[in-house]
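The complex is shown incomplete by one protein chain, all other protein chains being positioned as in the whole.
What follows is chain A.
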Amino acid sequence: MGASLPPKEANLFKLIVKSYETKQYKKGLKAADAILKKFPDHGETLSMKGLTLNCMDRKSEAYELVRQGLKNDLKSHVCWHVFGLLYRSDREYREAIKCYRNALKIDPDNIEILRDLSLLQAQMRDLSGFVETRQQLLTLKPNHRMNWIGFSVAHHLNSNASKAVEILEAYEGTLEDDYPPENERCEHGEMLLYKISLLEECGLLESALEELRKKESKIVDKLEYKEQEVSLLVKLGRLEEGEVLYQALLSMNPDNYRYYEGLQKCVGLYSVNGQYSPDEIDRLDSLYKSLGQQYKWSSAVKRIPLDFLQGDKFRAAADNYIRPLLTKGVPSLFSDLSSLYNHPGKADILEQLILELEHSIRTSGQYPGRVEKEPPSTLMWTLFLLAQHYDRRGQYEVALSKIDEAIEHTPTVIDLYSVKSRILKHAGDFAAAAAFADEARCMDLADRYVNSECVKRMLQADQVALAEKTAVLFTKDGDQHNNLHDMQCMWYELASGESYFRQGDLGRALKKFLAVEKHYADITEDQFDFHSYCLRKMTLRTYVEMLKFQDRLHSHVYFEKAAAGAIRCYIKLHDSPPKSTTEEDDEMSKLLPSQKKKMRQKQRKAEARAKKEAEEKNEELNAGGASKSGKRHVKPVDPDPHGEKLLQVEDPLSEATKYLKLLQKNSPDSLETHLLAFECYTRRNKILLALQAVKRLLRLDAEHPDSHRCLIKLFHIVGSMNAPVTDGEKLIWSVLEAERSTISQLHEKSLVEANNAFLENHKDSLMHRAAFAEILSILDLNRKSEAVKLVEESTNNFVPSNGALGPIREWTLKDCIAVHKLLGTILHDQDAALRWKSRCAEYFPYSTYFEGSCSSVSPNSIYSQLSKNSEHESSNHSTGSQNAGPIKSNGKLDAFKDLTI
């Protein structure tokens, strides 16, 4: 390094490198300038100066200098290495790898460059390259523990666990018998556990168990030791030993239900779907009774039997379980029981049971068959439980009457208002739900949970501005007003994106959806530093787990929602482009092609200039505010806070395709993925890709109304295509022909016949009838009125149930809204839509969408009388034009002023 320089400058050069490593960038810059004064063309110095500037947020200068440096000294590994580091800092890993490789051509045994290369290979999952580099590092420095471990992990990641074990054993061979010293015991123990997990992965269960027991004294983490041991015993079928061990684990933590599951497996009483024979149920019952004797304080031993017990035994156990929790006032009781509602018959038993408790407490102040008086709060918690029960069953009116009674009983319990808010949301009154959530919030301004819940409700009611004002009460970070984005608060960004989308503000919606997407990119990036860190820390099992987590990161539900939201925005943008760009297009279309080209070039240059100016401005800001460490104090100004620039994409559908590909790769089992694919590809006239989407829909759920819609729509499009002319078109045509014959729904049927058959199979389902009607109107425009009639003739049947308080109907609010939209905007029958609306207003009296008589948009509703002076925005989703204005002065919000948290 700096070899070609005289001694004084060579020392200065070392100083630059050291300053870079210690982040003393100003000092490094000074040294670089001192050298350049004498040797202005010195390549390595130019490069290092560039790298230093890069850390001071002077990007464009950095690239210029690093390129110049490399040009002046192409044979320097330093210049190539620096270029690689520069690319790496911009996450351009592929380019960085190329640079490191060039550097290594010049200096093949350079440990630093090899190490940097290995990190990138791990990050990019270039696993064979990673193995190779780690091998070189080990060969060069076999006395470093980290190089042994790194080589082993590389093989493991590259699907060669047995090789990984060999390497670890070779490494152990280099250690003294009394290893490890006191301060390395944890690390060594972790290494041993890693090796044992590798043996397990290789299927060498006996050796794994043997090794585990042999090394027991050297494994510090005793809990992990036991968990590993029991897992091996069970896999080896040594169930009796497993049982003993699970009992030991339970005595350490009787609240871990995986231990109960393990214990059940060991005694041969486990089924994945929870189905058991009567005999098995008896044995399970007595198992849990005896466990209940041992672990009196564990709620798990009391709750788990509710899953397998049936009939009277279930009733008795549920009764036993529920009573003390009502007396204690445990707010999560309903959510704890809610999975039982999926078991046939249990919801009815629970309803009867809780009603009996209610009746008994109301009349005598005691539980049935008991002499002790219950405290007054027991009635309130019973009403609270009942309210949630009826909410779950869709009986919103009863639910509300129960929660109102509870509130009247004890008006100071916040949880009651939260539940009332939730019931109103389910019943379809988002504005009222938000108002009650706000009431809950005001009862404890220091509790972020009630704040968040309120913000969520406000966003559901499309009160975005109010929601943001409420959320930021908790998000001040120094001078920063709102750190929701910096803290990766994804639920908030998603919910506000969805609200903006409903309101037709595509720019802001996209902004939020892409913000979430960015968080996932950042999380992917986060792993970088850990590639070397974990090799030192020896947390190898967790490290490998983390890499796997990263590999499926984009299948996480928030990402899925954000990507789907963004795609929907782009589709809408394609269908109705914003006015400004269409006007420009009109102007453009008048020009000659050569003029067009010139104009585009001009535009592009102007954009580039603007971008550079913005960058320079940011650099100035940063240079001014930079401290010694070069840490940024000023946040770069967001040049597009409202997402207006996002709307100006040239080809929205190709943007959409980017996110679609991620969904197809990471969420292939979601119907939504393939629905969106269908929508994108039909718009882009990619008929075979649309066909692929349809086939995937059929594979996932052939009877789903949307699968049916897409199938028939696709072949309807195919039917209206011109006869093929080119070879390519002919090929597509023949593929479509061949594929059509393999789709059973279309076998020897016309599209109309296929549609009829679909209706025949699903006559009683509203959504299937709606899909049939939509397709009917597409296939034959003359049959639109028939389609409308068919939808209107659907009947909302009662769900078979012996519910004690009134019948439950089948249709859901969500489906009815979808049908309303179908009638109004797709079938274009406004009269029918109005009829549908008033019919649904009867079914859903709390729905603001249908303007039900109890909803907050109705002048007669209790809610609107309550808040007459509050002028709450009535959320009118049908027009989608409602906008959250400035905060209304509804008294409650005065609390904002003197709020401290």
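FYI, a contact is a pair of C-beta atoms (placed from the backbone, for glycine too) under 8 Å apart; a residue touches a chain by one contact, two chains touch by 3 or more; residues count from 1.
To be clear about the criterion, contacts and distances are computed from a predicted model.
What name does the UniProt record list for the absent chain among "V-type proton ATPase subunit F", "N-acetyltransferase", "Ribosomal protein L14" or "Fructose-bisphosphate aldolase"?
When "V-type proton ATPase subunit F", "N-acetyltransferase", "Ribosomal protein L14" or "Fructose-bisphosphate aldolase" are compared with UniProt, the left-out chain turns out to be "N-acetyltransferase".
Would you mind spotting which of A:P180, A:G292, A:G329 or A:G824 touches the chain that isn't drawn?
Of the candidates A:P180, A:G292, A:G329 or A:G824, A:G329 is in touch with the missing chain.
Which listed residue (A:S128, A:S339 or A:N761) would be found touching the missing chain in the intact complex?
Per the contact definition at the top, the residue touching the missing chain is A:S339.
Which one, A:Y63, A:F474 or A:Y843, makes contact with the chain that was left out?
Counting the whole complex, the residue in contact with the absent chain is A:F474.
Which is it among A:Q527, A:S670 or A:S853 that touches the chain not included here?
Selected residue, touching the omitted chain: A:Q527.
Quick one: which of A:R145, A:R448, A:R502 or A:K784 touches the chain that's been left out?
A:R448
For the chain left off this view, which of A:E61, A:E224 or A:E851 is in contact with it?
Answering carefully, the residue with contact to the hidden chain is A:E224.
Given the full complex, what residues of chain A touch the hidden partner chain?
Touching the chain left out of view, chain A contributes residues 186, 220-224, 253, 255-258, 299-300, 302-304, 328-332, 335-336, 338-339, 414-415, 418, 446-450, 452, 474, 476-478, 483, 486-492, 519, 522-523, 526-527, 529-530, 533-534, 537, 539, 541-543, 545-546, 548-549, 556, 558, 900-901.
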